[in-house]
Structure formats: C-alpha cells, structure tokens
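To keep things clear, I will list the structure first and then write my remarks on it.
Omission of a single protein chain aside, the complex is shown with its protein chains in their original locations.
Labels A, B and C are assigned to the chains in the order they are written; within every chain, residues are numbered from 1.
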Amino acid sequence: MTRVLLAPRTLRAILPAVSLALLLAAIFWLQPRTMSYTGLNLMLNLAIPIALATIAQMFVLCVNELDLSIGAYVGYVACVTATWLVDNPPLGIAALLAGILVYAGLGALIHLRNLPSIVVTLGMSFVWLGVAVLILPRPGGTSPEWIRWLMKLHTPVVPFPIIAATVIAVVVHVALMRTAYGSILRGAGGNPRAIDRAGWSLLKIKVVMFALAGLFGMLAGMALIGLTTSGDANIAARYTLLSIAGAILGGCEFVGGRVSPAGAVIGAITLTLAGSFLSFLRISPDWQIGATGAILILVLALRALINRAEERR
Amino acid sequence: MTSPIVELDGVARSFGAVQALAGVDLAVDAGTCLGLVGHNGAGKSTLMQVLAGTLAPDRGRIGVAGEDLTRGYDVVTAQRHGIRCVFQELSLCPNLTVAENARVLHPSIRGRAWRRRAGELVGAVLDQIFPRHGIAADAVVGDLSIARRQMVEIARAFSVTDVPVRLVILDEPTSSLDALVAEQLLAFVRRFVAEGGSTILISHLLGEILETADRVVVMRDGLVVESRPAGDFSRESLVAAMGSVAEAASDRAAGFVSRRQGEPACRARPVGQGAGEGPELLAHPGEVVGLAGLAGHGQTDMLVALFEELGPRRSALVAGDRQTDGIFPLWSIAANISVGSLRDMVRGLLIERGAETELADEWRRRIGIRTPDMKDNILSLSGGNQQKALFARALGSTARIVLMDDPMRGVDVGTKQEVYAIIRAEAAKGRTFVWYTTEMDELAHCDHVYVFRDGRITAELAADALTEEKVLHASFADEAA
Amino acid sequence: MSAARNPLARPLARLLEKPWLWAFVGATLVWLATIPFTPGRGAGDVLTAAFTFATFFVIVGIGQMFVITLGPGNVDLSIPATITLAGSVATKLMDGQDALIALGFVAALGCGLAVGAVNYALIRALRIPPIIATLSSSFLIQSTAIAYGRGLRIKPPPMLAEFTTARIFGMPVLAICVILLAAVMAVVLERTIYGRSVIAIGQNQRAARLAGIAVDRTRLATYVMSALFASLCGYLLAAFSGGASLNMGEEYLLASIAVVVIGGTSVAGGFANLPGLWGAALFLFLIVTMLNTYGLGAGIRYVLTGLIIIAVITAAGGRKPLR
Partner (left out) sequence: ADTSDKRIALSNNYAGNSWRQAMLRSWDKVTSQAVADGVVAAADAFTTAENQVTEQAAMIQNLVLQGYDAIVLNAASPDALNGAVREACDAGITVVSFDGIVTEPCAWRIAVDFHQMGKDEVLYLAEKMPDGGKLLEIRGLAGVFVDDEISNGIHEGVAENPQFEIVSSVHGDWDQAVAQRAVAGILPSLPEIDAIVTQGGDGYGAAQAFDAAGRDIPLIIMGNRHDELTWWKEQKDASGYETMSVSIAPGVATLAFWVAQQILDGAEVPQDLVVPFLRIDQDNLEENLANTEPGGVANVEYTLEDAQAVIAAGGQ
C-alpha cells in the first residue's frame, strides 16, 4: 500500500493537489480572514473561467496541438455574451455556436492539411480579437441575468466556486479518462498511427477535440461575463498563457496525450491563488511582478524534487 | 481444401523511385501458418501493410474468402473479415493502459465496466500465450519494457470480441522477445493453427520459420521467388533462396585464444550490483564481450551507464529500440550515419561537405544498405536497413569501444553474416565490443560472456566454456537457494 | 519519375519544396497589393521601411528559432523582458555619451548571458518545462528592469542612434548587417557540430544523447544564445527608437514565435531554416502596412491579418510524415 502511495506516478499525480494545499495553507496563515465562506468565494470565483479555459487548452494539448487563440476566443465569447446574447438571444446563440463550429473546422483544417496548429491558432487569435473589436468597439455591455445569477449563487456550506470546480473536474475526468471513446481520443495523442491503423478516423478525433475546446472556451467566456458583468475585447488576452501554464502545472504534457482534467482545474486554481498570496505578502511594487514568477518557480520546483527522488531509486 | 482465406494477385506498390512490390501473388489457406522470409527491404512489411488495409496498392487484386474486396479495401474492411496485424513497428498507444489499448481494437467493448471487460479479454489471451507474463491490465504501456509491449500487442491481435479472428499477421514478432518467450509464442501459433486459424509469420530467424510454418514463401526485391511446403526447405536452401550464402556455424571454442591480458579497455558493474558483489564486467582491447540473460534483466541499463561513463569520444552505441533510441526521423540516411562521426569531419570550424557523403557511401558499400540514394529520408528504409544505418553510425566512428544493445533485431541472415564478419575484423584491429544479445547463436561470436539476472551478473563464461545449458542455468533464479 | 525526364522540372521542384518559399511569396503579394496606393517612390520606400523594422524581428527570431528547433515544448517566452532589461541597462549606462557605446553593448550582452543561464538553470536543475520556466523568469526580469530603469526614457548616444538609422542606397545598414548575421547563423545551423546537435536533439533527444551528442551543453548554449540575441535587439531597438521603455519588448512575444513558424521552421522541432525568418518578418510588417494603407478599421484589420496568416500557411501546406 505504501509502495503504491509513494510510487513516483502517484506522487506526481497528487502533486498538483499538494502544492495547492500548501499554497492555501500559506494564505490562511497570512490572512486568516480568507478562511471563511466569503473569503474562499472571493478568492476563487475568478478561477472558474480560467479553469474552463485550461480544460479547453487541455483538449487541444491532448492531441499534440497547441491553441494560441484561446484567450482571444474567450474575449470574443465575452463580447457576444455581453451584447448579442442580451439584446438578441437567437443571434447571440448563433454566434456562440458558430464559434464552436469554427473550432471544429480548425481541427479539420489542421488535420487535413497537416498544418502546425501554433500558426493557425496564432492567425485565429487575430481573427477573434478583430471580430470582438467589431462587436464591441469599446468596453461595455451587460451580463445576461441568468449567468449573473448562476455565478453569484450562494450555495449552502460550500462556496459555489469550489462546487463548480469540482463538477468541471469530475465531468471532464469521467468523459475523457473513464469512457471508452475517451481512451481513443487520448490514444490519438499517444500514437496517432496506432489509432489510425485500428480503423479510427483521426479527422473525426481532431474535430471532436477542437470542438470540445471551443465548447469549454465558450463556457469560460460566459462565466467570465457573469463575474465581470461587462465585456471588453481584450478581457481574456492573458488566458492563452494562463491556460497553458495551468495545464502544465496540473501535470499535462505537450506531446504524447498525457493529460489530467483534475490536474488542469487544480493548476488553474493554483495560478489564481498565487496572485492572492502575493497581494497578501505586500511586496514592494517593483517586485510584485517578479514575485509571480518566483511563485511559479517554487511550485514547479516541488515537481523536480519528486523527479529527483524517482531517479535515485 | 476450401478456397484460401486471403488471396493477393499481382499486387504492386512503389514509393517514389523504389518499387517495393513488383506484382506479388500470395494465398493463405485456412488452418496454416505461412512463413514469409526475405532480405531486408524485400517488401515483406509493405505486402503485409497492403493486406492489413493500411496501405493502398498501386495495382493488384485483394480477395478475402473468395470475395473480391479490392475496391475501397481498408483497415475496417480487413478487420471486419477477421484479419489482424502485429506491425513491425509497435502500434500501441504508450499513454494508455493495457486494457485501454485492447479497447482501441475492439469498438464493441463499450458501456458499463468496459475497462474491466477489456482488461479481462486481453489478460486471458496473455495468460494463454505467455503464462506468467506479469503484465497488469491497468499498467500504462509506456512503462512496460519493449518485450512486454510486444507481448501485449500480440495478445491484443489474437483477442476476439464480435468478429472471429481468421488471419493474424505477425511481422517480426519475436525480434524483441527473448528465446523463452519467443518459444511460448511459436507454440501458441501452432495451437492456433491447429484450431483452424491462419497466421503469416515474418522472421529473420530461419529456425523459427522452419519449425513453425507449414508453408514458406520467399521474397526478393519485391517479388515472390519461391513458395513451397516448409518440409522442402533446409536452412541452407532457404538462405540460398533468399539470395545469400549460408555460413557454417562458427566453432569458436576450438581455436579460442583469450585476449585477456594487460589493462582492460573498460570495467564496470551493473547499476544494481554493489561493489564486491558478484563478478565485475571487464572488456579488453580486441575482445568481443557478450551480455546474455533474459530480456530486461539490466543489460540495456548497463550499456547505457557504460556509454555515459565512457563518453562519446571513447565509445559508440548501437541502439536496439531504433524508434525511440536510434533514428533521427527527419534526416537523410547519410546524416543519420554521420552524426556519430561529426567530430572527425570538422575542418576548422565547419563540417566538411564531402566527408559526410564519403562516409555514407563507404558504409552503404560495406554493410549493403538498400536504397537508391543515401540522401533519401531514413524512414524510406525498411526496418532492417534502418538498423544497418545504426550499425554504420557506430562502426564508422572512431570510438574504440562499441556497445551494442541487441542490435540484430530485424536484420536478415545475409546481413547478419556480413556484420559478424565486420565485427570480427574490427575486433582484430583492436576495437572492443560489448554486445547484448537475446539470440543464443550470437553468443558463439563472443570471446567472453556475462549472464544477467535481476540486474546482476550471475555468471561469467569464456568462449571455450560456453554452453547453452550454462547460460540458461544462470539466467533463471536458483529454485533451491 | 517524371522529374528525371524533364531536366528543368527538378530545380523547380526543389524550389517548390523550400519551406521558406511561402513566406516570401506572401510578402511579395502583400507588397504588390500595397503599391497601387503608394504614389511615386512609394514602393521603394515601403520596402525600405519593411527592411528597417523586419530587422528587429529577425534578430530575436534567430534565437527563438534555435530554441524552437530543440523540440516540442521548447520556446523562449522571456525574450520581451530581456529586450526591455538590456535596453534599459544599456541606455542608462551609456547616458547618451558616444564614448560609452561599447560599455553599453557589453552590458546588454551581459544581461543576455545572465538571463540565458538562469533560464537554463530553471529548465535543467529544477526540471521546469521551458515554456513555464521562461515565462516565470520573464516576470523576474521585468521586475529587475523596473527596479533598475524606473521606466525613464534616456536618450541613446547620437553616434549609435545614427548607426541604427543609417542607409546605403535606401537599404538600412542595420538590415544589411543582420542579413549577414542570418547568413552566418545559417552556416552555423547546417555546418557546425552545434547546429547539427540542435537539430538532432529536436528530432529525438534520447537518440541524440545515445548518439554521443552533448545534449546539455547544446541546450544551454541555445537558451543563452536566444537571450543574447534578445538583448542585442534591446540594445539596438533602444538606440533606434530614441531610448528604452518598459514595454518596448511587449510585442516581441508573439512576433518572435510568428516569424519562426511562418518562416517554415517546424514547431515540432528538428527542422529549421533561416531565410524564412526574413520572409516572415517582411510579411508581417507588410500586412500591417497594407491594411493601414487601405485605411481599414482596427477590427477588420485584425481579422484580415489573421486570415492572411492562415491562408499563407494553408497554401504552404504541412509536411506529410513518411511512415
């Protein structure tokens, strides 16, 4: 039993959770006020859209691609949600579905023409940003009432962000890690040729994974608007890097189809909390930016320790 | 007899200037094991890919159980007709578990508890073919040794859900297995055939073919040149049919002279073996040192450790797992060879232009790499020819110590003889070879053999004291102790 | 093969296979589409401007290209911060005096050296994936630049500023230097042990180690080189645009990656080419210029920029795997 628990694979799998717990403990210690329903709610609610975007990125990572447009796409969704979805719901819904369709189409294009996804999504990031600026030339708009209501939900005992994060992690975990077709999807990242030789359509797999990325990106944008209550074309520009960092922190890898939905959600939350931790530390403004980097390094250094231990065996 | 279960008629396929298949006819009857042999690059794997539906032929007809399926023949059609293939290069997803990999081949396993059912399915076949295999259904494939991965893939190919398995193609299935496991597989193939199934077995170990196959088909340069019952062939006639000359088994023991004098070229202990425990590995200049034992008992680790300790100036390594440890897939054959000798090709600051082509051409000649142009991509070579390029890389360097990690995987008989000769010639010039092999025959080419078990050296045998029995004895745990 | 029959077809086929071709084709088309709107000498002037500004993209692109060639996951996100740090340190040290130009240069490169070493230490000693390691270090570097330079915009020495803006027959001197630099780096890539090592590692790191390639040393050198080129860019850019500012590197994050991949270097590693950097850098500059010339709104401009990039990469197509 202890051997299983101390096996590097297990350690690595629980590492994201451990670093999150450590960070949380440090925050509670620095600022006991955060150890409350409201405290957790305030600290964690902005992690929800990031977690959703990280999941979206994870789907793309799973098939050995990278999405550099997720931030701009979330911005596009945010602009649509804050404008059309309120003023003209059918148009808004059509625009959101079109977003998913475009993502699916990108998957097909990348597969059929064997294109580097980095370039294609880099191009798409300009397209999404442009469309967002066209829809909302200056920040504004309002959140649809029901999204606002959902994001402000006061659940009993456990704060809503924690419930939401758990639900996201569990749903995606079951869908991708436990279902039969999920293993085919992951297998396509591990050895596409093997999947192809077994008679599965790689085209369909790419399309499905990109469409899922589009879907979760859409959810991220809508959740974000529920929190901020108004839109802005540049609102999520940072999500591209955050989602990649979150996925990696959560134990996903760039190639080989090794991903972890729960890890991705935890990674996203860790990144968000790192920000809180910093503002509780009260460092000189000059070094506040640098401290973000230091925290990232610290969290990842833990992983190095475990890998070291593994090598020593 | 009923009509053959598969029939290929005039199948041809070219890759650019290379005509891999030049009109091949082949028929496999139900309840037979068909042995397929031929030199490296003869077109065996290409033919099997056509049959498995993963490669479309340029022309030719494909018939299955009397039905003409040429139009739109693909993997799904092949599988629907019970044709399965274990490819030469592994086709498992390393990030999935054994059970999940089984499911990849069986879309019908779905719904509740699919994982358990998939695991049981492949587990049962594994138990049947390789008793005491020690592979858990929830093990991640990437964590398994290459031999175990091969076992999983073989078991997967024989597992049945909705479509009965009629024909299983085994493309060099034993190349990464040790003798014992290979024997288990071949025994299973016999049983499978006896029960009415069919297999096509490709191997460069002619003994295996002669023992297992009912019928042997010989390919040469993209054509079938001979097809006769196995009983009609002897080892010699088979080798001759492939276009090589068989060599009398060497008897090293007779005139053996030990080269163990003076300072050894290198000395080392296995990673898991403490100082003072068991024998130390010594290799003297001009010596060919063999590492024996079952696959995965620490031989590869030892070689890698030795390589890291000696450094690239003194040693060169011939990888066995060429996909992950050997080739550079984007480079030409020439670049793949010269990468081992870059230091020697530098004039001033730059790599000399001609030197690379020169080296490549020299080794194409010496080791017979079959390609129209050494500037072609390495992946355009057949598996065995890729392996030859890896040999050329190590032998072409100036390293005095050559470490070889079961390097003859997938190399044809003729080439093997050539390589053995090269090794002997190089050793005579004072080079040292440390050679891990899973084939007993090859140990006969060594001056000194170390047997491994559980990451330790359990026996050390000089060539004049080497017997198969002693090696086997040292390879298995002492039950009594 | 038909190529054997037609002697002319072969060089043409060879040319069509060149990965950098499409970046230049794209640049040329965009340039041609701009000319009708630029009266008189306009066409030449546009090119001059394009070369002037593409130069900076190419400088950072070279370093980024070597890093990306190291294989999947390898990318240097600290380039913007390094540009800023080197630019700030150099201008502050030089304090506008011609006599201190060399000192500033050495200081800038010193920054690069330190950044590269720190980056690789994080990647190697702490095993942090390069993308996160360089992102984290970029925050630290940015803080250092803020603490040191305070965002003050100090004028560069006049001689240096003159050098960065000088021209010969309409061609910027700096661009000529960087074309030469790119040529040298192309030779480094193709014909030195270091270059071969980078490409080998990018294809298969384990195989490279077992083939006797000094993997660690090569990767260290590559990250240091990338930081050195970034700091060179910072030094020259500060001189060119009249002083360093804290956000001067910002847009080089995406741009440095874009010029590399649009230029035909493989994102999966193990395959690189230098001419493509110039093609892609000119292409990116000319798109913005073309769309500016057409006087389109920001939204449409972004959309078109994106679509053109996708169109070019789709036209170029990907490389099909052999087996």
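What we mean here is this: contacts are C-beta pairs under 8 Å (C-beta built on N, C-alpha and C of every residue); 3 or more make two chains touch, one makes a residue touch a chain.
Since this is a predicted model, take the numbers as computed values, not measurements.
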Omitted chain - touching chains that are shown: A, C
Absent-chain interface as seen on chain C, which is shown: 34, 37-39, 41-43, 45-46, 49-50, 52-53, 139, 142, 146, 150-155, 165, 237, 241-243, 245-248, 250-251, 285-286, 288-289, 292-293, 295, 298-299, 302
Where the unshown chain meets chain A, residue by residue: 31, 33-34, 39, 42-43, 45-46, 49-50, 129, 132-133, 136-141, 224, 227-239, 272, 275-276, 279-280, 282, 285, 288-289, 292
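Note that only the chains that are shown with their structure count from here on.
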Winner on C-beta contact pairs when A-B is weighed against A-C: A-C
Between chain B and chain A, distance of the C-alpha-averaged centres to the nearest whole Å: 43
Between chain A and chain C, centroid-to-centroid distance (C-alpha), Å: 29
Chain C residues counted as touching two or more neighbouring chains: 266
For chain B, residues contacting two or more additional chains: none
Residues of chain A defined as touching chain C within the complex: 64, 66, 68, 109, 113-120, 122-134, 137, 241, 244-245, 248-249, 253-255, 286-294, 296-297, 300-301, 303-304, 307
Chain C residues within the chain A interface of the complex: 72-73, 77, 122, 125-129, 131-133, 135-144, 146-147, 254, 257-258, 261-262, 266-268, 297-310, 313-314, 317-321
Of chain C, residues touching chain B in the complex: 1, 187, 191-193, 196, 199-200, 203-204, 206-208, 210-214, 266, 270-271, 322-323
